[in-house]
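Remarks on the structure that follows.
Of the protein chains in this complex, one is absent; all others appear in place.
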Amino acid sequence: MRSLGPILMVIAALIALWYAAVPIMNIKETVTQLERGGAQVVPASAQERRDAGHVGLVAQNSFAIPATFAQERPRLPAPHQVGAELWDGVVGKKITSKRSLVYHGWITLSATLLGFAIGAGLGILLAIGIVHSRVMDKSVMPWAIVSQTIPIIALAPMIVVVLYSAGLQGLFPKAVISAYLSFFPVVVGMVKGLRSPDAAQLDLLKTYNASTSQGFWKLRLPASMPYLFASLKIAIAAAMVGAIVGELPVQGGGLGNRMLTGSYYGQTIQIWSALFAAAILAASLVALISLIQRGTLRRMGLV
Amino acid sequence: MIYLVVALAIWLALWALNTRLANGPSADTRVVSLAIPLIFGATLLIIWELVVRGLNVPLVILPPPSLIAQTFASQTAILWADFVQTFIKGALTGYVIGCAAAFLTAILVDRYALLKAGLLPVGNFMAALPIVGTAPILVMWFGFDWHSKAAVVVVMVFFPMLINTVAGLAETTAMQRDLMRTYGASYTQTLAKLRLPVAMPFIFNGLKISTTLALVGAIVAEFFGSPTLGMGFRISTSVGQLALDMVWAEIVVAALAGSAFYGIIAAIERGVTFWHPSQRT
Partner (left out) sequence: MAAPDLPVISASALDLTFQTGDGPVHALKDVALDIHKGDFVSFIGPSGCGKTTFLRCIAGLEQPTGGTLSVNNMTPDEARRARAYGYVFQAAGLYPWRTIARNISLPLEIMGYAKSDQAARVERVLELVELTGFGGKYPWQLSGGMQQRASIARALAFDADILLMDEPFGALDEIVRDHLNEQLLALWARTQKTICFVTHSIPEAVYLSTKIVVMSPRPGRISDVIESTLPKERPLDIRDSPEFIEIAHRVRDGLRAGHADDA
């Protein structure tokens, strides 16, 4: 395993940088607030302050620095503020509460997982079809490749609204977007994997007069596993993005919805905590797939 | 009903045509390999058109391709303005800044072992995250105009580009490095004459992945606030007005822009990495 030391150092440096940025980002609003509260600030006129540089303001009003870390709606919340909100959202609220991050996280997670399962399943099936049918290969494969260059996510709001007007709402529309986004990486990766056995390996099976399905189960499928898992990791991250973006146009909750409402009402701490919750969730999902990958490949003797 | 029958007939006929082409003697020629997917695409469009007409699908669910084409043709001014706002100003600016920043960072990271050991795992981790979620924050910081969209794009393309470049710079073999040492080559000479050329296929891989991410970032960021133009803005407002033909027209623009952008980068790649086994034909 790689040593943790340098990683922790970089993370510590990033957090330090973050803390250092907080006063600079928040100084204007803080100074204005403190002035309203009767404090002496430099320069005194709002006009001059507007034109002043952030760093200069921090230097001139060093007494205001502690307050920059405790703003209610900071431009940049301090790490501990985000951490506290995250902790409060996960542990401090009942999971049925609309303010619980577990509640919103579950909404996003369930859409992600359902969409991922549908998308990956269909992707694997299409890949099998493509590998075994020349006409499907020639007709569909170019589009599968081209589709990866298209920002499919632009479809998300439309899919949600169209499915809504067709009477479908809640989990399903988001899952459709997630499925759509996770579908193509799986198709492309799986086709590559199923085609990865080289000519000598295929010839060997031919000398045994093996059937197509024997060739599939005994050679192509096992050979495709490393490719499949690599694309599943991309797919689940894409599914998560799909679920989050799918939550933007509707009021049903979820981490994407938390971000959007947070940005409407200037609740920056809420945005950041939702963002971190999404990041942790995505990282866990990718880690989970890595774990399954390692287990599977080890059982197959590939690692 | 008649539409559906015709649709089915056309599907069967064109699929049969494709099957013959794909299994025919000239299947691997350039023309046929191009014709087959085009026929397939055309089949889908025709079926779409006929099914929408045949079943009288409401326009608010799925407009027929002919209507989308009409809208596209009649609204070119709006579509062009949206394209300039979202693609040229937002996506392209962010793409250039993000990729350049990631490239320079990669060279730094590669130079210092400590940075490599620490920053690379963090970068790998970041590349898998839903970075598009930073959009509301960046929109708040940089305002509604294209600057915030460019900022989202910078953040989105940075990590994939960084990881690919660092991987590429590590791609030299021990023998290639030894050769440079026998010449007493300096760090910059080794970088310019050996490591950057070796890294090019990886760098272009990062650049290609980033083309799609740039468009995604620029469009999604507009869902969090934008001036009254832009592809993402048009999509979300047109969805609200149930003007789905306009939404589809914007999606066509996005698809064309996305694949053209990717195609241009891929063409440059072919020119630069003509020597790589994957490019030799």
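Each chain gets a letter, A and B, in the order it is written, and its residues are counted from 1.
As a working rule, contacts are C-beta pairs under 8 Å (C-beta built on N, C-alpha and C of every residue); 3 or more make two chains touch, one makes a residue touch a chain.
Nothing here was measured: the structure is a model prediction, and the numbers come from that model.
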Self-check item: Visible chains that the absent chain touches, using the contact criterion stated earlier
Solution: B
Exercise. Based on the whole complex, identify which of B:Trp80, B:Tyr112 or B:Trp275 touches the chain you can't see.
Key: B:Trp275
Quiz item: Which of B:Leu179, B:Leu229, B:Ala243 or B:Ala266 sits in contact with the chain that's absent?
Solution: B:Leu179
Quiz item: Which positions on chain B touch the chain that was left off?
Solution: 173, 175-176, 178-185, 189, 193-194, 197, 200, 273-277, 280
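Rule of thumb we're sticking to: only the chains that are shown with their structure count from here on.
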Quiz prompt | chain B - residues contacting chain A, complex | solution = 15, 18-19, 21-23, 27, 33, 36-37, 39-41, 58, 60-62, 114-115, 117-119, 121-122, 125, 128-130, 132-137, 139-141, 211-212, 215-216, 219-220, 223-225, 231-232, 235-236, 239-240, 242, 244, 247-248, 250-251, 254-255, 258-259, 261-263
Quiz item: Mind pulling up the chain A residues that touch chain B in the complex?
Solution: 2-3, 5-11, 14, 25, 75, 134-135, 137-143, 146, 148-151, 153-155, 157-158, 161-162, 165-166, 233, 237, 240-241, 244-245, 248-249, 255-256, 259-260, 262-263, 266, 268, 271-272, 274-275, 278-279, 282-283, 286
